[in-house]
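All protein chains but one are shown in place.
Moving on, here comes chain A:
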Amino acid sequence: MTEPPTRTPEEGGRKATATVTVPMIVAGVCLAIPFAAMLWVDSYSRLTPAFIGIPFFYWYQMLWVLISTLLTVVAYTIVRRHERLTRAREAGERS
């Protein structure tokens, strides 16, 4: 709400290009999914089906380490692309 009083032209440029795009929303959703999955404890608080003798409760949560990692990789790819595009556009505006 309260922005610093003085604004450089460069900052104004950055602000204008920081638009919310569909890929950025997808990245946000990727980062949010693990919260829904892990905080809903009732969805995985059971013993079966077991995997090589390990109760569901344990192997399921460890599986989510891998799933959330993949989701983070997707988010990273999207965000990096977005930043590159933003930078390229700004460089274009400057020259």
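The rule we apply is simple: a residue touches a chain if its C-beta (ideal position, glycine included) is under 8 Å from a C-beta of that chain, and two chains touch if they have at least 3 such contacts; residues count from 1.
Quick note on the criterion: contacts and distances are computed from a predicted model.
Enquirer: Considering the UniProt annotation of the chain absent from this complex, which name among "Spermidine/putrescine transport system substrate-binding protein", "SSS family solute:Na+ symporter", "Acyl-CoA dehydrogenase" or "Phosphoribosylformylglycinamidine synthase subunit PurQ" applies?
Expert: "SSS family solute:Na+ symporter"
Enquirer: On chain A, what residues meet the omitted chain?
Expert: These residues touch the chain not displayed: 1-4, 7-8, 10-11, 14-15, 31-32, 34-35, 38-42, 45-47, 50, 52-55, 57-58, 61-62, 64-66, 68-69, 71-73, 75-76, 79-80, 83.
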